[in-house]
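Here the complex is missing one protein chain, while the rest keep their positions.
Lettered A, B and C in written order, each chain numbered from 1.
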Amino acid sequence: MMFAAAMAGVLAAMALTLVRALLGPTVFDRVLALNTFGTVTVLAIAVLGFLMGRPQFLDIALLYALINFVGTIAILKYLQYGDLGASGESPDAGESGR
Amino acid sequence: MIEHVVLRVIAKLLAPFIVLFALYVQFHGDFGPGGGFQAGVIFASAFILYALIYGVENARQIAPPAVAQAAIGLGVLIYAGTGVASMLLGGKYLDYSLLAQDAGHGQHYGILIVEFGVGVTVAAVMITVFFTFAGRRGVLEAREDVATAEDDEDR
Amino acid sequence: MRLVGLYLALFVFWLLMSGHYEALILGFGIVSCAAAVYIARRKDIVDDETLSWYLKPKLPFYWLWLLGQILKANVDVAKRCVLPGSRIDPCVFLAPADQETSVGVVTYANSITLTPGTVSMQTWDHEIRVHALTRDGARDVLGDEMGARICRVEGEQ
Partner (left out) sequence: MALAVDIASWACLVAGALLCFAGGVGMIRFPDVYARSHAAGVIDTGGALFILLGLALQAGFALVTVKLGLIGLLLFFTSPTATHALVKGALAGGLNPLCHQLTADETAALADEASP
């Protein structure tokens, strides 16, 4: 019962962040919403594990938190440099590198 | 993004734990969710995070493409080798029960070895794919440079 | 020396995660930690910048204090999110960061971000650009209690 209450809050937050991700208006809003959505998903997986009596789900939650972080950094790097592989000693290598 | 000090410090701190977490998932496949495929992806993500922050050129120094490509083959070899070994012992392909003195242990060890093969291959493939795609812009730019240089010569 | 420290930290992490203490799994743990240390060494990320910092005995106390700050700030920002009549008055300013090491500055920047109502936007060696949701939040950062506490953690041996 108490897990259901927590789940309701988490699901509401997921819906609201998803609305923000769809509304935009800038790409950074979408990435922010996506990152927050990931955090809420981690919580949802953890609560779901307890709800279903299978705490092994926590490994998945931990993994999701990790992948969410790496993914967000990858998107931001792509937005800023237009390239995932740049070593990025100069922040504006895209324009003035050559 | 090496000049991004917050990212650099946090990534430095996390990196060894990501690798260890990957190996934990690898070896606890029969107790919880996990196994070779997931472990390989997490293992690769440690290198992807490194490549994102220090650049793909530096990451290639850490995980040389030649080693990664050899590892792809090695993983498949471990997988297939386990299967063939069980055939040589008189069973079917991947019949783990024959790998140890009794069936229970055989199953356990067999699964561990096969999962290890899967993990090695997946990690190596993920790293190779990321390096290939992340390095593309550099390749394209080099080609453009060559193309413009040839244009100049034609003129 | 640092490598041994990292190895021990990783092994404790493994024992906490694993929950299976048979010889086989423990053996895997020993080998896995060695592999993780080897990869970290290859990446050249085992240096004083991160490791020495986490041996400071005052750090847990700082974290506890930070937790209290986070809870206070959470209630405030959550109210501003939900209550219909509430207003926000965002501002951007430069806050001094007197920490000497880069990890000190990073701890400060992340502490600012962790406290809802203030976000660190850019960091330099001795300055952080901060975005605050309210003037009260800005005043709290500029009062520099947090920064001073981090300096005290940083200063001990």
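Rule of thumb we're sticking to: a contact is a pair of C-beta atoms (placed from the backbone, for glycine too) under 8 Å apart; a residue touches a chain by one contact, two chains touch by 3 or more.
This one's a predicted model, so the numbers in the text were calculated from it and none came from an experiment.
In the full assembly, spell out which visible chains the left-out chain is touching.
A, B, C
Which of C:Leu10, C:Ala97, C:Ala138 or C:Val153 touches the chain that is not shown?
From the options C:Leu10, C:Ala97, C:Ala138 or C:Val153, the contact with the absent chain belongs to C:Ala138.
Tell me, which residues in chain B touch the chain that this view leaves out?
These residues of chain B touch the chain that is not shown: 4, 6-7, 10, 13-14.
List every residue of chain C that touches the chain not included in the displayed model.
16-17, 19, 67, 70-71, 74-75, 77-82, 88-95, 109-111, 113-122, 131, 133, 135, 138-140, 142-144
Please identify, in ascending order, the residues of chain A that touch the omitted chain?
2-3, 5-6, 8-10, 12-17, 19-20, 26-29, 31-33, 35-36, 39-40, 42-43, 46-47, 50, 55, 58-59, 61-62, 65-66, 68-69, 72-73, 76, 79-80, 91
As a working rule, only the chains that are shown with their structure count from here on.
Mind checking the centre-to-centre distance between chain B and chain C? Centres are C-alpha means, answer in whole Å.
Distance between chain centres: 30 Å.
From the mean C-alpha coordinate of chain A to that of chain B, what's the distance rounded to whole Å?
23
Which chain A residues sit where two or more other chains touch them?
Residues of chain A touching two or more partner chains: there are none.
Enumerate the residues of chain C that touch no fewer than two other chains.
Residues of chain C touching two or more partner chains: there are none.
In their shared complex, at which residues does chain B touch chain C?
It comes out as residues 5-6, 9-10, 12-13, 15-17, 19-21, 23-24, 26-28, 31, 46, 50, 62.
In the complex formed with chain B, which residues of chain C make contact?
Touching chain B from chain C are residues 6, 10, 13-14, 17-18, 20, 25, 28-29, 32-33, 35-37, 39-40, 42-43, 45, 49-50, 102-103, 105-106, 109-110, 120, 123.
Would you pull the chain B residues touching chain A in the complex into a rising list?
Spelled out, the residues of chain B in touch with chain A are 1-4, 7, 18, 21, 25, 32-34, 38, 42, 45, 48-49, 51-58, 130-131, 133-138, 141.
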